[in-house]
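All protein chains but one are shown in place.
Now for chain A:
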Amino acid sequence: MGVVTAVRSAAAGLAWYVKGVLGEDAYDKYRAHHESVHGADTAVPCMTAREFWRDQTDRQDVNPQGRCC
């Protein structure tokens, strides 16, 4: 494996990790879950990205999580 490929894969790994820890992949995970459960069933519509992120913070509003000291 060349140096360029190694650097590129390390950078991709880092980006994947940062996004994961910050929670940026939440919508992708939701969509993957939705597809695997409901598939093409349109009775349960999949939220759009915008709807999903709104729903996420609204859920946090009614279900607060403590931060540690």
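The rule is simple: a residue touches a chain if its C-beta (ideal position, glycine included) is under 8 Å from a C-beta of that chain, and two chains touch if they have at least 3 such contacts; residues count from 1.
As a working rule, contacts and distances are computed from a predicted model.
Its UniProt record calls the unshown chain "Carbon starvation protein A", which is the correct pick from "Nodulation protein E", "ABC transporter permease", "Carbon starvation protein A" or "ABC-2 type transport system ATP-binding protein". Touching residues on chain A toward the chain that is not drawn are 13, 15-24, 26-27, 29-34, 36-37, 49-50, 52-69.
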